[in-house]
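Before any comments, here is the structure.
What you see is the complex with one protein chain gone and the rest in place.
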Amino acid sequence: MDKNSTDIQELLPAYLGIPTFMRCPVTRDVSQADVVVMGIPFDSGATSYRNGARFGPRKIREASLLMWGYNRHFDVSPLEHLNVIDFGDIDVDPTNIDTTLGLIATEVDRAISAGATVIALGGDHSITLPILRSYAAKKGPLALVHIDAHLDTEHGSIEHGTPFRHAAREGLLNTNAWIQIGIRGPGTHPQEINEAKELGAEVLEIDECFEIGIPAVIRRIHERIGDGQVYVSLDIDAVDPAFAPGTGTPEVGGFSSHQILQLVRGLRGLDVAGFDLVEVNPPYDSSDITSILAANIIFEYLSLLAVKQTSR
Amino acid sequence: MDKNSTDIQELLPAYLGIPTFMRCPVTRDVSQADVVVMGIPFDSGATSYRNGARFGPRKIREASLLMWGYNRHFDVSPLEHLNVIDFGDIDVDPTNIDTTLGLIATEVDRAISAGATVIALGGDHSITLPILRSYAAKKGPLALVHIDAHLDTEHGSIEHGTPFRHAAREGLLNTNAWIQIGIRGPGTHPQEINEAKELGAEVLEIDECFEIGIPAVIRRIHERIGDGQVYVSLDIDAVDPAFAPGTGTPEVGGFSSHQILQLVRGLRGLDVAGFDLVEVNPPYDSSDITSILAANIIFEYLSLLAVKQTSR
Amino acid sequence: MDKNSTDIQELLPAYLGIPTFMRCPVTRDVSQADVVVMGIPFDSGATSYRNGARFGPRKIREASLLMWGYNRHFDVSPLEHLNVIDFGDIDVDPTNIDTTLGLIATEVDRAISAGATVIALGGDHSITLPILRSYAAKKGPLALVHIDAHLDTEHGSIEHGTPFRHAAREGLLNTNAWIQIGIRGPGTHPQEINEAKELGAEVLEIDECFEIGIPAVIRRIHERIGDGQVYVSLDIDAVDPAFAPGTGTPEVGGFSSHQILQLVRGLRGLDVAGFDLVEVNPPYDSSDITSILAANIIFEYLSLLAVKQTSR
Amino acid sequence: MDKNSTDIQELLPAYLGIPTFMRCPVTRDVSQADVVVMGIPFDSGATSYRNGARFGPRKIREASLLMWGYNRHFDVSPLEHLNVIDFGDIDVDPTNIDTTLGLIATEVDRAISAGATVIALGGDHSITLPILRSYAAKKGPLALVHIDAHLDTEHGSIEHGTPFRHAAREGLLNTNAWIQIGIRGPGTHPQEINEAKELGAEVLEIDECFEIGIPAVIRRIHERIGDGQVYVSLDIDAVDPAFAPGTGTPEVGGFSSHQILQLVRGLRGLDVAGFDLVEVNPPYDSSDITSILAANIIFEYLSLLAVKQTSR
Amino acid sequence: MDKNSTDIQELLPAYLGIPTFMRCPVTRDVSQADVVVMGIPFDSGATSYRNGARFGPRKIREASLLMWGYNRHFDVSPLEHLNVIDFGDIDVDPTNIDTTLGLIATEVDRAISAGATVIALGGDHSITLPILRSYAAKKGPLALVHIDAHLDTEHGSIEHGTPFRHAAREGLLNTNAWIQIGIRGPGTHPQEINEAKELGAEVLEIDECFEIGIPAVIRRIHERIGDGQVYVSLDIDAVDPAFAPGTGTPEVGGFSSHQILQLVRGLRGLDVAGFDLVEVNPPYDSSDITSILAANIIFEYLSLLAVKQTSR
Partner (left out) sequence: MDKNSTDIQELLPAYLGIPTFMRCPVTRDVSQADVVVMGIPFDSGATSYRNGARFGPRKIREASLLMWGYNRHFDVSPLEHLNVIDFGDIDVDPTNIDTTLGLIATEVDRAISAGATVIALGGDHSITLPILRSYAAKKGPLALVHIDAHLDTEHGSIEHGTPFRHAAREGLLNTNAWIQIGIRGPGTHPQEINEAKELGAEVLEIDECFEIGIPAVIRRIHERIGDGQVYVSLDIDAVDPAFAPGTGTPEVGGFSSHQILQLVRGLRGLDVAGFDLVEVNPPYDSSDITSILAANIIFEYLSLLAVKQTSR
């Protein structure tokens, strides 16, 4: 597929024009889309510290205008190979997480039923649960690459610290192909990591990541995930606050921007069925560097999909 | 009552020490308190624009350390006459407004049952509803002075734009003694103000306030409220964003800081049963000027109570 | 004309969705438009101090999402009476003011040739010159209401301090119906105001505005302008930096937000042919209060047009 | 005296060049100077809340580049009539207020001994004491116009809350010609204002200023000060934090920028011997609006001196 | 000792409640304390560039609320093993460093006389001197691990650049067991490092740290310090400004957050008698990332003490 129609837009300066994601068309018509980028500006699941991730999708779109179209790591211009639409934002209800999760699931269902790959822009991490529900309903339990400072397998009702416990308990995950990467920080109680492992996760703490290096981490991911369909959920707080200050629960001692890009590029070859990027919190950002990093990560997501498409 | 024990603390520089409200003791023991200052860091009711008011109570406490003890307008040092406690913050659930409203009501019940006056620090404006419920349950429908840029009588479920419709419908208000002051801004639909009036409110729009001047506004309040017990709810966005940028739904064209202080001081003589100050949103503040203004307003609240006490 | 289709959009929370101006459709098709809102993100004319106004249009659009649809001052919901389109941003060349001025003129020509009223979002004040050129070419010399801290009638080549000297010299203005309001600040040389007057302007300095009051200023405007078609150019630095810090050449001692809104509303009855709002400079804003004020001013522009339309 | 040599410099854009005060020459040679602008970056006297005023002089210089040369209120271009030098900053010792006060006095002595008028840029308010000492040693006790939110006549050792008690006690002031303007805010104890009055001050609280209006305040100043030599000390926190957020002890409910400029211009006709402007605290400023206001005030100081010079 | 009473508090969200250090009780009763966390908000010793570290203790306390209780590196929940109190802030006198140093010494004396370990939160680096004086008076000269970008062994009176010269000269240090780590940046004069060495310090410059790696640095520390009691003084500017922008004299090219945590954890096994963390300067921080890093470092301090206690 040739998509030269986007050529001119890519060359516009980033300060100019209405900020849709990478200047893709805004539409709710998912029928022709290869990829549906959808904003989910819900942050009432941010129970631990700072909210404000409701402004994440808008700012990531704005930063995406810096994504001129060519990815030299994969020698691909993703928008030339993929029909990407900006779905806009899903309407959410800040006062009611249950209502909101239902609204999310409905829209994700529509997109994946139409055969598209979803890239969700959070919002806080609670939004991943309804996405996983929709995917599992359509495709069965998925493998999971979860990149984050926090396990998010806490006990309790649905909020941004618990989605993966719920997902595992609800049978949405292929827990034999589940890996968590970048975990660190003061924990709530000693059993946390063991509990995540009991749920099925392989846990790669940040110290191990630093010791073995990103290429080895990538190998561990591929070994763990294998050939099945996989969902990728990336909490921007996996990255160190120096590189990503705009987040809700900053955790020092994390990945650099270079490392996170390496890591995401290393997902090449996995059969990724869907992606999210959550917890970008613009009111706490500094000069938009977190949103710009986030847009770069989404650009790598798109590139992974373009490479997958072109290598078929 | 002499409360010299606070004398030394008042003289500490504002940058020093643990920020409790005006260096009052932190306790959940309300039995001896004349006034209970309680933080309600709930902001999932902020459905229209920016959340972050969960950080309001903490920042107002910090700013309160600038409140050296003497009020020359009333010739009173409120902490010498009132036993004021800092109740700390009520635990809230950002994912569930109903649960939260119950938690608030429970704590407010305790304080007013013990005979104390509550001063609530929001949080968004949805927190006023459970407070009014508690007061009404104890004292019957109350008069209401509502100072705000917005009517907050919208239709719909409980959130920060609807508390007073719910309160009126639930019979919590003496609607014959209800006044709304400072209303302005683009409205959702033409019927809004009429609907507020149908619910019982007298509405003083900002233009009328500017035309007649604050002293006349004060007279209107006294005429409307009369002798009964009254609740005072002040949304900081009544003040212009130049003076109070740190708020969730900034509305240009509002009161100056001088005017809002005049207005609050003008409540002298009313039989105020309780107060709140809501929608202080520190992440959007500039150099803490909104929190400092808020602390000054609370200081005036305390002074009104001290004057009432000493004039008995 | 009924435009209920916009009803739902108006009710969306401001943090949600793609920020087009007041959620109006983005299109370059001006044929059906009553009003064309166009961004002109050019700021290389900002020769005196701070640039960055290129981000003005985007931020004003974002703030416009707070403009729920009803204006109680005029009892009108402008989007119900006017077909408003968001034209997006005109492409500009920061390295070349002449090229840019040509690009602006071309697009403005299209809009006014189609019978639409243009509302231009700057960008620095140099953008007003090509707009005036287009209008004059179509309609002959126009009356001018110029609200600003600065005269912008300096000598020299085209930049943001000189547009009105050029306009007057080029015969674009009906100089008998030209008024400048809000002028203040340290001047470059003693002759400045006299030179503006020699060009034809009536100059209302800020001190006179404060002394006679806004209603009297409004009367002066109407007396000066009369019945002819008039262009309105508003530099946000007419407003005091407390209310509008986000601008390129802040000038202390200016209008309050309440006063500027009063002033703009006072234009009711004039036969306004076009509007601009320039010098909103988001990188220097505080909590977006300048952009929010700007969006409110544009909302008043639209209301003036809606009132004019409905009163025909 | 004609000083056309500065003409070109005045026309330079404000973002360009080394920021000396209004592009005046930097020199320690006071022998030819009419006016010596000296920075005193000392802020260890800021005992109550925020320090950082050490960066005040630098930022005021930067903002002064916006002071194009002509003052239309007085029809004067001050730099054409006055030989103004930028003395640079006096070296200070943050760990030792006594040493620092000595250093200040030494430099001020030199300037006034050479016949120059000193304009001091603080720094916190403790710097006024050594300046008054130097002036009194040379000229005897001076009248004092003190514009401030705070009395600064507290008991205790020398710091920013006590300079005028020390000055009065040391006999540096003509206490019959001492007026304090703009006083407000929660006080430390009930006796404060009476104590200031006992020291000799006439105190104009902010409420009275707002009630009688700035022109009447000006009359009160002239009545109080009379014909003698007077020192003018202006703490920027006299202005409301909306207009001057960058200060150490913000006090809400103060003057607007327009009012403070009116007030300073109203000093015309007084025989001013020296000036200071203190407590500008750039780290807490917003978009430099406080520094820009401060630079405008200094520009009015210079204009007062130019008018005095030309009217001789 | 079981301290389950803290369990509930640890689970509170970080935005809620009065910010005492890790929600430990605030008390001046040191008699039962294992660890006394004391704030020392003195910053008049900041002679080189930016002050503002007086706000360090408050912000570190606020950030400490993110320290959920379990440390997986040491498999320990420090608050379960240590009785930690928040001593509040020591009163200081910004105008007088000598007075302040005396006040600090008095309070530190009390704490260590009661058998507690002190963790001091600065404030600028001058505060370390009186702490060392108190320790040396009680325990004799101590070994010293000094982590910093700067040597702080300059000549001259006591301020934040000179404490260790004074300490060495006063005999407070076991100079055979003194190491300085992270030194870098443009120096004042060529002899600096040699002079530090002549005083007794082993100096590990940042380049050597990067070359040999943190584990080797840790070995060097242990070799140098040995078995004796050691004091740990950490200036946050040892960390790169990207990770710790909120400091007074930022020095580029420093440690990452991961490296500093590694380094502090590497102190395990040393017989640490006391700790400080200085030069956290919140007004210059970005999104509180410096304070959050500081709180994490203190959490590691506590963990070192808990491990030491449990391994006895």
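For clarity, chains are labelled A, B, C, D and E in written order, and residue numbers in each chain start from 1.
Criterion: a residue touches a chain if its C-beta (ideal position, glycine included) is under 8 Å from a C-beta of that chain, and two chains touch if they have at least 3 such contacts.
Everything numeric here is computed off the predicted structure, so don't read it as measured data.
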Touched by the hidden chain, restricted to displayed chains: A, C, D, E
Of E:48, E:83 or E:99, the one touching the omitted chain in the full complex: E:48
Sole contact to the chain not displayed, among C:25, C:94, C:190 or C:269: C:94
Contacting the left-out chain in the complete assembly, out of E:57, E:141, E:163 or E:250: E:250
Which of C:62, C:159, C:192 or C:276 contacts the chain that the document leaves out: C:159
Candidate in contact with the missing chain, chosen from A:17, A:41, A:56 or A:69: A:69
Hidden partner interface residues of chain E, rising order: 47-50, 185-190, 192-193, 205-207, 210, 240-243, 245-246, 249-250, 252-254, 256, 284-286
Positions on chain C where the hidden chain makes contact: 43-47, 50-52, 54-55, 93-97, 126, 157-159, 283-284
Touch residues of chain D, complete complex, unshown partner: 12, 15-20, 26, 39, 41, 54-55, 58, 61-62, 86, 88-89, 91-92
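Following the convention adopted for this analysis, only the chains that are shown with their structure count from here on.
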Common touching chains of chain E and chain B: A, D
Pair with more cross-chain C-beta pairs in contact, given D-E and C-D: C-D
Separation of mean Cα positions, chain C and chain B [Å, integer]: 38
Centroid spacing, where centroids are CA-atom means, of chain C and chain E in whole angstrom: 55
Residues of chain B whose C-beta touches two or more other chains: 15, 47, 50, 54-55, 240, 242-243, 256, 284, 286
